[in-house]
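Once you've had a glance at the structure underneath, I'll fire off some questions.
The complex is shown incomplete by one protein chain, all other protein chains being positioned as in the whole.
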Amino acid sequence: MVASGTFGYGFDAPQVDRSALGAMVTKGTTRAARTGNPPVRIAETASGMLNAIGLQNPGVDYVAQTYAPQWVEWDLPVIVNIAGESIEDYVEVARRLDGRPGVAGIELNISCPNVEAGLQFGVDARLAAQVTEAVRAATEMPLMVKLTPNVTDLVGIARAIEAAGADSISAVNTYLGMSIDVARRRPALANGLGGLSGPAIKPLALRAVWEVASAVEIPIVGVGGIFTAEDALEFLLAGAAAVQLGTVNYVRPDAARLVRDGIVAFAADSGLPDLGDIALRPRRKAVHV
Amino acid sequence: MVASGTFGYGFDAPQVDRSALGAMVTKGTTRAARTGNPPVRIAETASGMLNAIGLQNPGVDYVAQTYAPQWVEWDLPVIVNIAGESIEDYVEVARRLDGRPGVAGIELNISCPNVEAGLQFGVDARLAAQVTEAVRAATEMPLMVKLTPNVTDLVGIARAIEAAGADSISAVNTYLGMSIDVARRRPALANGLGGLSGPAIKPLALRAVWEVASAVEIPIVGVGGIFTAEDALEFLLAGAAAVQLGTVNYVRPDAARLVRDGIVAFAADSGLPDLGDIALRPRRKAVHV
Amino acid sequence: MTVATLRRATVLERSAPMRTAVELVLHEPEAAVAAKPGQFFQLGVDAQHTLLRRPYSIAWANPDLGRIGFIFSVVGAGSAWLGAREAGQPVELLGPLGNGFATPGPDRTAVCIAGGLGIAAFVGLVKGRDRLGRRTVVLLGARSSDWLLPADRLRGAEVRVATDDGSAGHTGRVTALLPRALHDDVELFMCGPNEMLLAVVRSCRELGFPLERVQVALETPMGCGIGTCLGCALPARGGGYLLACQDGPCVTADRLDWDRMDGI
Partner (left out) sequence: MTVATLRRATVLERSAPMRTAVELVLHEPEAAVAAKPGQFFQLGVDAQHTLLRRPYSIAWANPDLGRIGFIFSVVGAGSAWLGAREAGQPVELLGPLGNGFATPGPDRTAVCIAGGLGIAAFVGLVKGRDRLGRRTVVLLGARSSDWLLPADRLRGAEVRVATDDGSAGHTGRVTALLPRALHDDVELFMCGPNEMLLAVVRSCRELGFPLERVQVALETPMGCGIGTCLGCALPARGGGYLLACQDGPCVTADRLDWDRMDGI
């Protein structure tokens, strides 16, 4: 599937071939529309890119009323990535999407700053569990929670999220980073810090999936730096049940198809009936996805 | 200066030009000699490399008795990087180096597992402060503490280390990562996980330095993915007082000279009398290094 | 829904139109037909430690021969890699992307003001199929004569030059040439560094020249080039942002909030 923030809401990229996708995750969606951060918003780094888009999006009502009806026509499950600054925000966004035809599920982006607690929901197991629980109560839809990796104890947070009722976990969001424009002597991004994505973070994301996959029973969706079929297979071997492609969509609009075809070819070569079986270590409990 | 683990003890690399260095940090040194981890110990990733060397070293006594006397002859301050699994280990290694001619200072590598507490010294502010305090008491030599970045709250840990009496902080050690050998269906490293270094981590290390430099008063030595003079300048602009070069030494044995010359040229072009002044944000207090 | 227009072009020629730039001539017949002045391609680069494609304006296209030209300076790893491509080697193109220039009426004079490599966007405009307006004037500014595209590459236009160091033409900023050029029948086109764009806008305001009649080819770092990353946002008049890749790169200058453009 395609990762949040790298495919918009599926309308902006006529160059991209949707039929190769297993699912699409939308851009992060908030209660009210947001214009996003001032430029410069992105910077390239070695095998990676930093972004500080600032959750530019038209707001959940627009998404629910204008986009969702169009998704109904598509042959592709659309998962809406949601964000907020308070538990109430998240719950409200989830409620307005709940049961909406065209919306196949929700991905909770918990790397947003918690206005009250002063830190991100995703860096604190208690906060992460609270927001998961509240959204769980607000919607019947499949609920995936996306981990932010900028923490000491990812496994503890993943366990708390599982206990709070998430159906699956996506791992991971971007790594906090920075770039400085030496000639102009200022941070390259107007926002100062940004999130690092791309091949540079693949080994880090893979470690996150490896550790979380053996600690929880719900399925893990691997994301972070996947560019090739081999990258995706690394995540499946590490215990992911599926993968999301992010930054690669910018570089290779045909990435989803190439990755999918490569995985199929690998499965055929290896005589594997079911790619769900290839994880190197047994999961705590068998799951079907 | 050259970063720990990337220059051995200064003897193994006749190809490398020592005269371009401001200082040298040795390979991590432990109380007893260690043979290190089984192979495969390294793997390349996109713009980075993973290593799990396992602190292979001849032990502190050999270092103190055989290497230190030779360092006396050198025109280069040698800082010994020390590691251990208990506070007692660290203290003992520091004690055996204390006042030893040829040893200019100590760098405390606190990314080692704490056998008693079951986690790394470096991921817990209390443990990090304890080990710093204990080593501080054991030696009069300049004491630099090296942060591990695999944490939620690096700033809190840096403050605790400063309060515990460190003279300076080096930031950062490697990021925990993983690579899987898809063809052989096993982790690429025998150890499973490894530490990621190289250009891939530069934006992450730069963010660490940026945040820590404005939170503590002691000088910060920036390390992580520096390959060019421009990279080094990014760290100086972020608030580092000096930089260490690690992985680049493997790729370009003349890196230290190229970086030094590039920085000098930049200072000249910009008419800067003192590179200590170029940080983008004022440090909490001016320091001389 | 159209599938990605990823194209594999072949380098036909590499040359140096001026000492500070490379011109790559590529062969890709479909792209040469599709490409309009002001549009751009995302060029694939394969240099160490790079990641993203690099956006380059179409300098000119010859649909009959299936050729497209790009003119650029080597400023970093990506352009260095492109600039080292030799005849016969492949270059991957994504595009053409974005909105090109709107053609002015035949009764109009097109004035193109360019700073440095900004001139690349105009080469195809001043002659041939894509020629603009009744008469074309090019105001060309650069640091020094080394950075000036030779006037014979702009045949069909009246070329006036300014250099910062006075090594050719007027000494000083190219915007000094504007007042004499901005007549009533003029449609202004601009491309160049942000500081130049801001200076042109200031001049237009002072001279009372309406920004609706100024078309600008925007340049800003781009992630995707196709509207999905939201990385190329620039401040829009009235609040919020427009996307350089999707709403532009060519827009009329009144659509931007120039106060918030300062310092980008």
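Each chain carries a letter (A, B and C) given by its place in the written order, and its residues are counted from 1.
Note that in this section a contact is a pair of C-beta atoms (placed from the backbone, for glycine too) under 8 Å apart; a residue touches a chain by one contact, two chains touch by 3 or more.
Everything numeric here is computed off the predicted structure, so don't read it as measured data.
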| item | value |
| --- | --- |
| Among B:Gly5, B:Gly102, B:Gly122 or B:Gly177, the residue in touch with the chain that has been omitted | B:Gly5 |
| Chain B residues that touch the omitted chain in the full complex | 5-8, 12-18, 27, 35-36, 38-49, 51, 53, 56, 190, 198-199, 247, 249-254 |
| Absent-chain interface as seen on chain C, which is shown | 45-51 |
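Operating definition for what follows: only the chains that are shown with their structure count from here on.
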| item | value |
| --- | --- |
| Chain centre separation (chain A, chain B; CA means) in Å | 33 |
| Length of the line joining the C-alpha centres of chain A and chain C, rounded to whole Å | 36 |
| Chain C residues counted as touching two or more neighbouring chains | 49 |
| Sites on chain A at which at least two other chains make contact | 45-48, 198-199 |
